[in-house]
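Missing here: one protein chain of the complex. Every other protein chain is in place.
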Amino acid sequence: MVGSRFLFAIPGRVGAAVAQPFQAHAGTGSTSGTIRIISALRMVMEKRRMVPDEAMAMLDGALARLRQEAPLVHNITNQVVSNVTANALLAIGASPAMVQAEEEVGEFVRHARALVINIGTLLAPQRAAMLIAARGAKAAGIPWVLDPVAAGATAYRRSAARDLLSLGPSVLRGNAGEILALAGEAGLSRGVDSLAASTAAREAAGALARQGKGMVVAVTGATDYVTDGTTMLALSNGHPLLTRVTGTGCTATALIGAFLGAGLPPMAAAVAGLTALGVAAEDAALRATGPGSFQVALLDRLHGLEDAAMREAARITPG
Amino acid sequence: MVGSRFLFAIPGRVGAAVAQPFQAHAGTGSTSGTIRIISALRMVMEKRRMVPDEAMAMLDGALARLRQEAPLVHNITNQVVSNVTANALLAIGASPAMVQAEEEVGEFVRHARALVINIGTLLAPQRAAMLIAARGAKAAGIPWVLDPVAAGATAYRRSAARDLLSLGPSVLRGNAGEILALAGEAGLSRGVDSLAASTAAREAAGALARQGKGMVVAVTGATDYVTDGTTMLALSNGHPLLTRVTGTGCTATALIGAFLGAGLPPMAAAVAGLTALGVAAEDAALRATGPGSFQVALLDRLHGLEDAAMREAARITPG
Partner (left out) sequence: MVGSRFLFAIPGRVGAAVAQPFQAHAGTGSTSGTIRIISALRMVMEKRRMVPDEAMAMLDGALARLRQEAPLVHNITNQVVSNVTANALLAIGASPAMVQAEEEVGEFVRHARALVINIGTLLAPQRAAMLIAARGAKAAGIPWVLDPVAAGATAYRRSAARDLLSLGPSVLRGNAGEILALAGEAGLSRGVDSLAASTAAREAAGALARQGKGMVVAVTGATDYVTDGTTMLALSNGHPLLTRVTGTGCTATALIGAFLGAGLPPMAAAVAGLTALGVAAEDAALRATGPGSFQVALLDRLHGLEDAAMREAARITPG
């Protein structure tokens, strides 16, 4: 997936292409797509840590299960994307709740099937609420996912992300800069965002996952990587227009939360959430004439996506 | 109207249908629509507390008046839907203002023609501002409408909703769970949401309205009920896609506020607000291919809706 971020949507190599008005995107089979497929095939030949069929099996019936369960997903997220996040969760079939007051999150989270924490527009009262909710989720055995937005950008964010990470999320999803910052391998997120591709953060993701005792780490970028510290998968669905709409990275995190709420294990939930968004984005781009219509079509496609179509379009390889 | 809620959009019987990708919605005449009409006709035969013509007369010229007046509507609402609320008010012809600081709401509300209070993402400073604004509206004789989002879900919400309710809103609009919670007839909103249809809250609405000295109560669901404690009306416009977009319940509340601001009495304002949204939703669904395009078309249709078309499409019966 080519994830975007409301906070640091800095066009890197992919962004440079889409910052120009695009003339045509009739299909997902761009040159870079072709390169991706060739590269993926090569990886399949070379690596055998997890064969595609095993990875694909994770997606089996995931959407049907999500829609059957319609899990209540508790979000404490940033004000930029709260509307988009709720709509994406509704579109795919979950039931979003956006309760965020420190006075009530501890009571509320116990009713939820999953918790999503996103530090995008972090304020002090919200930070306190996040810690209460994460502890409550942990105590109640409710899975949760952390989106450490711009974790490396300021001291305030570094400490907030670190505190939350220490509470053991089921899944951590960030871009290369955020994952590197959390792994202590990089300082300021900005520089990393523009310089490093998500490949550069693969090692950091693996290290974080191994340290996290069962935590799954997802690094999103032109190619996404998902790892539990042992297995590493590469996901290649998505479209560059995702970088021209705010909150698509946050949407990815929320969708992972939805699949966690439907009962999928962390690795499967991460793969299903990222693949659902990536495939829906590819469909949406075919109907869009720019980022505005893309955003609309993306919600329509998340709503209309079915398991068979998702599995057929999924591009998952050993990472 | 089939109202949705950003906070607890839990598909019940209606939601179960739309959580599956929908293949076709070519018209509002679904099976459930047909059942609705037959059921409505039966109610017309059986009950005579208010004949449809009287109820319909409430809608006469309501939109023209709203657009003539372009009332300034002061909203203190939640961050998930503030953009959607403002856009819906603009689309239908009102002038939204979203001032929310406790330092200024008392001064500001005096310039407004109506006040809308929605406790969706309630935080402590906002709660204080709501109480100040509601008191100011009451003192200045400005009508106001309360949306007690998830009133029963936590102790914090129960007390906030109770405090606001004691200040005497002109209209109270909630779903069945919220109205039941406020009536002390149910505990946690979640359970109620999934189990009870809005019909179950009709008695609670009547009781609240009789207690509220002139307060009108609207319970929204597959069928909406509006009552002043004596008369009860049933409104049957709407579309299941309303449950797949966040903030449509909040939009209903804001539209009631717009009609209050245009000078309609509470009962007429509630009927006009819910009917305008329901009819616009039916039109919008004809043009939509999912919840994203539905949301866009809904704003277009609220903008384009005229009194004659609204009255022709309105389905109002004794409740």
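When the chains are written out, they are named A and B in that same order, and each has its own residue count from 1.
The rule is simple: a contact is a pair of C-beta atoms (placed from the backbone, for glycine too) under 8 Å apart; a residue touches a chain by one contact, two chains touch by 3 or more.
Predicted model, so just to flag it, every value in this text is computed and none were measured.
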Missing-chain contact, candidates A:L66, A:I92, A:V109 or A:A150, resolves to A:A150
What is the set of subunit A residues that contact the non-displayed chain in the whole complex?
-> 4, 6-11, 15, 19-21, 78-81, 83-84, 120-124, 150, 153-157, 188, 190, 243-247, 288-293, 295-296
In subunit B, positions touching the absent partner | 67, 70, 72, 79, 82-83, 86-87, 90-91, 93, 95-101, 103-104, 107-108, 111, 125, 295-306
